[in-house]
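Only one protein chain is missing; all other protein chains are in place.
The chains carry the letters A and B, assigned in the order they are written, with residues numbered from 1 in each.
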Amino acid sequence: MRELKKLAIGGLIALAPLGAMAQAPVKIGVVMFLSGPAASPFGVPAKNAADFVFDELNAGKGPAPYGKVGFGGSKIETVVIDEAGSTTTQVTEFRNLVQRQNVDLVIGYISSGNCLAIAPVAEELKKFTNLFDCGTPRIFEDASYKYVFRTSPTATMDSVGAALYVKEAKRGIKSIAGLNQNYAWGQDSWNDFEASMKQLVPGIEVKTSQMPKLFAGQYNAEISALLGSGADVVHSSFWDGDLEALILQGSPRGLFDKSLGVLTTGETAMHKLAAQIPDGTVLGARGPFGPYAPDNAYNRWFSKGYEARFKAPPNYASYQMAQAILGTKAAWEKAMAANGGKRPTNEEVGAALERLSFEGPGGVVRMANGKGHQAIMETAYGTTKLVGDKLTVINVQRYPAETVNPPDGVTSTDWIKSGFKK
Amino acid sequence: MDQIGPVVVDGIIYSAWLFIAAVGLTLIYGVMKIVNVTHGSFYALGAYAGASAAGAWLARGYPPMLSYAVLLLAAVLVTLVFAPLIERGLLRFMYAKDEVVILLITYALFLILEDTIKLIWGVDPYFVAQPYALLGSFEIGGLRYPTYNLILVGLALVSGGGLAWILRGTRVGKLLLTVIHDPEMSRAMGVNVGRFYLVTFTFGSMLAAIAGSFTAPTVSVVPGLGVDVIVLSFAVVVIGGLGSVPGAALGAVIVGLARSVSVHYMPQVELFVIYSVMAVVLAFRPRGLFSLVEPRRI
Partner (left out) sequence: MKRDRMLFLLGAALAAVIAGGPLLPQWALFILTIAFAQGLVALGLMLLLRAGLVSFGQALYYCIGAYTAGGLGRAFGVSDVFLQMIAGAAMAALVAFVLGFLLAKYRGIFFGLLSLALSMILYGLIVKSEALGSTDGLNVARSTLFGVRPAADWVRYAVAVAAAFAGLGAATLVHLFLKTPLGRLAPAIKDNEIRVEYMGASVRYAIHVQYVIAATLAGVGGALAATTVGHIDPEMAYWTTSGEFIFIAILAGTGSVLAPFLGALLFGAIHGLAYDLSPHTWQMSLGTALLLVIVFLPEGLWSLFVRRRTA
């Protein structure tokens, strides 16, 4: 028995150099909401996208230039963690991912609070981390990082894009009102939208800003207040259950008859609630995703494959995950090409992703802000129109990245206040 | 001030919802002296069961007017499956324990039920909008309100009135009152206290499930639906006095109107309103507005 053990150990040692070559799998930690209210609109679509893209890449079926198997020839293995729970829990789990499970890199995080908490820890542990969804611009405005990246644009883009679209869509607009959830996301979305509108339409009146508790569910009183205010535009960054409750409770009361409704994350509800969303509502998808995605090879591969596998179209969270993976892959392989084909270190991958430009199912992604760590993209908004039983968008306007994202080094709030100075 | 109309209507609608959601909790506390965190789970169970049952009913093209009966039936059935199981299977053995320990047991059950719901219904939102839109709408103060909201008000009145009648007018109700005041003495007098506990727990949870089920057409049923309801129900019940049904009604009205006023006139404080009201009421009436008289042990 001892001889057998020695042989086995000897054999493993002999084979070790082979393992050290690119054949050892790439272990990726993936974090998103698998439970709670954020699971259905963001977490699960993102996980589905991850499953689809990783499987395709491992089979070498990614569209060019993503054709190599896995990352640079090494298959991808994932460790999935639920993002639910307190920040303390998430920081603990991140440390476990890095120090106990020894992942090579981490892609994840939907909640802005978690992103803010994780970023310094990723930096401390020197682990490449790609924040794929969270919206707060504070991450790269408050600090600089070497190991932390975000391949999706910030939420500033949503509010500025909405304001630009509304100004063109509704001529002679005089007043706005808001219905946003009373937490950072809702507060920031409303503040950015209000500030943008004040820049674009000087003298515009804010009739009321309703800020109900997150997940309040019952909005009768708020809807009454909005109806009574008679504002021209009603802006809402509600998502999932709250968004659907708003639509279900607001439409029968005619909330969107007198006012132009602007739903900046409305895309997540457009399939389920197709019949309930009134025509003429302005719908956002947090960027060129979903119905606004360009017709390129990547989108065709992604959306068709995703829908065939999961029997539902991908939403913007899915798109963001897909482009996070593709961007990381591009950086990984670029780093490999630069160091002679060896497995790249986290530092090398980071250096490769800095200021990189790559293309995904949503179009071109440029890592132009946050000293090359924060992506910018163009955005698009459109108006809903029910065709048969499918909800489509018409009058689609696209806004180039520079008109809806601040220049590198300028904070979003300052940029909007300055009148969007380039 | 044509704002008054909508403020009052909004307040009443919200109060009705709060009352139905909370009255089961106060009943269970009053009778069993347990703080029942699974209350939120039954609300969620009712919502999911109602949404999927009514959704299936309407999808098959059956008469839409009967979907209301389906909502009710779904809530009743789902409670009958889970409540006796919990009470007989676990809680029954725990009554001798400390109040806090029982609370924690119900909290652990709540966690288990959250994932049970997830396993049964998944994480996708359910909604069944037709019953909400079916009854048309009415106007007050120039604002349109779906008539469905009156069903909530109606349910609140029926359940409140029904409970009051049961407790004071029927023999069963009077026996229940004796159990509330002194379980030991009741047991000594031959009342089957164990059976009363089972019935109370089931009935109280059923009320929560009905609240959830009838709320389902107005919202999108998502995971985590029950969590908020727990805290809101507690606030209402504590304001009114634990164990008092009229107290729960008054508490619901106060909180509902306070919230409605704050939404219309001071939206910024909406977050605190309910906790501030709770703190203020408790500061002046430490046991709530109508509390049960409890003898002091010397």
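Operating definition for what follows: a residue touches a chain if its C-beta (ideal position, glycine included) is under 8 Å from a C-beta of that chain, and two chains touch if they have at least 3 such contacts.
Everything numeric here is computed off the predicted structure, so don't read it as measured data.
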- From B:63, B:190 or B:286, residue that would touch the chain that is not displayed: B:286
- Contact partner of the left-out chain, one of B:116, B:130 or B:147: B:116
- Query: Which parts of chain B are in contact with the chain that was left out?
  - Reply: 35, 90, 94, 97, 99-101, 104-105, 107-112, 114-116, 118-119, 231, 234-235, 238, 242, 268, 271-272, 275-276, 278-279, 282-283, 286-288, 296-298
- Task: Can you list, in ascending order, the chain A residues touching the missing chain?
- Result: 34-35, 80-82, 84-89, 91-93, 95-96, 99-100, 112-113, 116-117, 119-121, 124, 136, 138, 142-143, 182-185, 187, 191, 214
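Note that in this section only the chains that are shown with their structure count from here on.
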- Query: Taking each chain's centre as the mean position of its Cα atoms, how many Å separate chain A from chain B?
  - Reply: 37
- Within their complex, chain B touches chain A through residues 3, 6-7, 9-11, 13-14, 17, 114-115, 118, 123-125, 127, 129, 132-133, 137, 141-146, 149, 215, 217-225, 227-228, 259-260, 263-264, 267-268, 270-271
- Message: Which residues of chain A touch chain B once you look at their complex with the stated criterion?
- Response: 34-37, 39-40, 43-44, 182, 208-213, 215-218, 220-222, 224-225, 227-228, 240-241, 243-245, 248-249, 252-254, 272-273, 276
